[in-house]
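Excluded from the complex is one protein chain; the other protein chains are retained at their positions.
In this document, chain identifiers A, B and C correspond to the written order of the chains, with residue numbering beginning at 1 in each.
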Amino acid sequence: MEGIGRIKWAIAGGYIPRRSHGSAPQKTSHETLCILNTSAKDALVQITLYFADRELVGPYRVTVAARRITHPRFNDLTDPAPIPVETDYASVIESSVPIVVQHTRLDSRQAENALFSTMAFPLP
Amino acid sequence: MEGIGRIKWAIAGGYIPRRSHGSAPQKTSHETLCILNTSAKDALVQITLYFADRELVGPYRVTVAARRITHPRFNDLTDPAPIPVETDYASVIESSVPIVVQHTRLDSRQAENALFSTMAFPLP
Amino acid sequence: MEGIGRIKWAIAGGYIPRRSHGSAPQKTSHETLCILNTSAKDALVQITLYFADRELVGPYRVTVAARRITHPRFNDLTDPAPIPVETDYASVIESSVPIVVQHTRLDSRQAENALFSTMAFPLP
Partner (left out) sequence: MEGIGRIKWAIAGGYIPRRSHGSAPQKTSHETLCILNTSAKDALVQITLYFADRELVGPYRVTVAARRITHPRFNDLTDPAPIPVETDYASVIESSVPIVVQHTRLDSRQAENALFSTMAFPLP
């Protein structure tokens, strides 16, 4: 069980809206990093954030147990620093074993939410 | 007619909302697995689900006839076990012949629906 | 100028909602096939549709002039047969020169529209 996917991924279009409508936490405006680890080993994942006008920040560290998933919200990443809202950013995700990465945003700035999801970009 | 696509795909960002507005079944909150089989043979498809805090579940079995499609809802997969709502999951899709796989979510927790779709991630 | 992209693409998740709100044609529920032809030759494009319970239908023929785009709606494809609404389908797109293909759906069954877009799946 080698695990499927890639060990490096990138997401260029990050943005956490500032405002939210509806009951927390489901309806809070957020971005989620969906990670699938099918391998027999835990995935040690490091996330680096890039911004428009400041130095990169990271690594943020997330562990995905063997044959498990984790769907952390970028909103909840606080170490080494919280992610500013209403600010464009991008992320590079690196893992000790192959993983699959998908990116989802829920925008609840208005009463009726908007939602998108896209696969992260797989790197060699 | 060999069939186009891949025999293995993954979707990292699964989640079925609990609530719905509007007339069933069209407006029920759901996730759909869109499968295209262009080959001259039936596609025997096995789906395995991964979760954050429990063992993987599967295989779920779906057959796509030769030169046909099927768009099963994850909501309707019940064997070997129904998929819990309001729970993060991921899926790995394996087929006996090449197929193309796309993932769609309709979120009707609010009166005005949100919708997204993304190709599944193709594996070697 | 060889043209960029691929000569064969697939979209597994087709569906044209039956109802619409708002002014036609912008707000009519629809699916669009966005095709970019950067080559110095016209692209002769053939689209074949696949269904869950009937034989495939096609080819539908679309020409994209050299260095031009076209964004036909699936709703407007009528030859050899109109595409039924509220019916799952998939499409395979084949071109005489490399093209880039993206798929968009506007769902205006409710007053507030939902929207998604995804790249089609590139084939070898």
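As a convention for this text, a residue touches a chain if its C-beta (ideal position, glycine included) is under 8 Å from a C-beta of that chain, and two chains touch if they have at least 3 such contacts.
As the structure is a computational prediction, the values presented were derived from the model and not from experiment.
Hidden from this view is one chain, which touches subunit A at 8, 10-15, 50-53, 55-56, 86, 88-90, 92, 105, 107, 109-112, 114-116, 118-119, 121, 123. Mapped onto subunit C, contacts with the missing chain fall at residues 4-5, 22, 26-27, 32, 34-38, 67-71, 100-104, 106, 111-119, 122.
One rule holds in what follows: only the chains that are shown with their structure count from here on.
Chain centres here are Cα averages; for subunit A and subunit B they lie 22 Å apart. A separation of 31 Å divides the Cα centre of subunit A from that of subunit C. In subunit B, the residues that reach two or more other chains under the touch definition are 111-112, 114-116, 118-119.
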